[in-house]
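Up next, chain A:
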Amino acid sequence: MARLSSEAKVGLFVIIGIIILVFMSLRVGGIRFMRAEGYELYVRFDSAAGLDKDVSVQVAGVEVGRVRDITLEDYKAKVVLMIRKDVKIGTDFVAVLTTHGVLGERYIDLIPGSPNAPLLEPGGEITRTKAYTDIEKFITIMSDVAGDIKEVSRSFASVFGGAEGEATIKEIVVNIQDLTDRINRMVAANDEKFGRTMDNFERFSQLLREEGPEIAGGLRNITDNLNQIIAENRDTLKGSINNFETASLKLEKTMDAVNRLVGNVESKIEESVSSIKSITEKIDRGEGTIAKLLNDPTTHKNINTALSGVNDYLGRIKKFKVFLGYRGEYLADAEDTKSYFSLRLQPKADKYYLVEVVDDPRGSRSIETKDVTQGGTTTTTKEVKTLDEFKFSVQVAKRFGDLTLRGGILESTGGVGADFYLWDDNIKFTFEAFDFDEERNPHYKAGLTYNINRYFFITGGYDDFASKIDLDSYYLGAGFQFEDEDIKYLLGSIPIPK
Partner candidate 1 sequence: MREFLEETGRKTRTVVEISGQIGLMLSQALMWIFVPPYKWRNIIKQMEFVGVQSVFVVVLTGSFTGMVLALQSFEALKRFGAESMVAPTVALSVARELGPVLTGLMVAGRAGSAMATELATMRVTEQIDALTTMAINPTRYLITPRILAGILMLPILTIIADFVGIIGGYVIGVKMLGINSGVYIARTVDYLTFGDIMDGLIKSAVFGLILTLSACYYGFYATGGAEGVGKAATRSMVLGCVLILASDYVMTSMMY
Partner candidate 2 sequence: MIKIKDLKKSFNGKRVLDGVNLEIDKGKITVIIGRSGEGKSVLIKHIIGLLKPDSGQVLLEGEDLTKLDESEWNKTRRRFGMLFQGAALFDSMTVAGNVGFPLREHTNLDYKDILETVKDKLKRVGLVGVENMMPADLSGGMKKRVGLARAIIMDPEIVLFDEPTTGLDPIMSDSIADLMLDTQEQLKTTYIAITHDILLTYKIADKIAMLHNGKIIEEGGSKDIKETKNPVVRQFIEGNAEGPIRVY
């Protein structure tokens, strides 16, 4: 082979260089002829932070143009887009500044509107915009949370699903029997004091099922005592009751106005109540589930992890408190006890959610109007209807200093309430108003609660004092409330069966 001359070598070298340059420039496509082939649109953003010239403009992830220019106009970023000629942009398109992934490049996404919308002329403005939002970030966090929840529910499903699940539930029942046997034995053998506590606890739960005549009797004694006190101070009391009555008359008028307002939203409230009912029914059916939850160590662990996860997310919230409680109120006139089971979720010291299941011995009473037609004449009769069922309360409460205001669903109707605290929260004045029914007057309730110690309290007051259907009654009662820490302690002292 003949040696190449210098000229040939340099020539070859230059040609190779130019070929590579042309190849690369064609591949990267940096040379654009947008001006000739496209048209301009513009869009105004409050902030074009992170946006540069030549940034991609996309519809459905397909590049349709580039950012040609960014200028400031009236303290807003005016962004000029060069759109490919063959792409038509409608007037109702939304321009969104967004990014590819977390570290990705900024681009402008044009979200199409309706197909019938008129098209933008060259030089037109896309008026609908959306700037960067933190929604993406939020969604990322939420998907994490959702992942955790999924995990938990998957373990639930695997525990309770199918025949195997049933078998385990049966096993659980056996375990519970075994457990209670053990508890009984343990309690008998162990601390007398603890035994008594457990006795009381059991008695309380019996009462929840069978009205608990013993407690009722005790309460009756208290009422007798109270009656005696009242008899001794009858005159004074009468005077104050008169005052109360005049006050409540005024209240009645005010409440009429409120009634009218509430009437409009009644149907909605009913809707929500029924949905809550269905939820609680489901909870009812899940009794076995809770038992399983308490006994299965892995579930327990799962819940703990889930809870700690939740706590992590709640971050700055210092303490998320959960209170479980019960109170019974002996209604003097009805000679019967009304029971409240309450769950209080307190994410912040000045805010809590209160969920209550209420067993009212008098049921839920309402007045129904019936038109009876007899021989051409129509008579309208009113009838008090009693429905024997549980009632539900779901309330949101917020505390301002010594005053707590709450509202939501009270005893399966819409209502509001206020609590006023004294003496380091040991004394609480309560006023509630709910069941705004024009026929029977709103249900008002005023009372006073005294905390004997951290767990137990007594309460008394005047219930439904404005009732038109003669349901007003004094009441006296007692109850207890445990914080979740206490419950843990209680559960922790119960040995877990194998």
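The definition used in the following text is that a contact is a pair of C-beta atoms (placed from the backbone, for glycine too) under 8 Å apart; a residue touches a chain by one contact, two chains touch by 3 or more; residues count from 1.
Inclusion criterion for the candidates: all candidates are chains of the complex that A comes from, given by their letters.
This one's a predicted model, so the numbers in the text were calculated from it and none came from an experiment.
Any copy counted, the candidate of 1 or 2 that touches chain A in this complex is 1.
Chain contact summary for the complex, chain A toward candidate 1: residues 6-7, 9-10, 12-14, 16-18, 20-21, 24-25, 27-31, 54, 101-103, 105.
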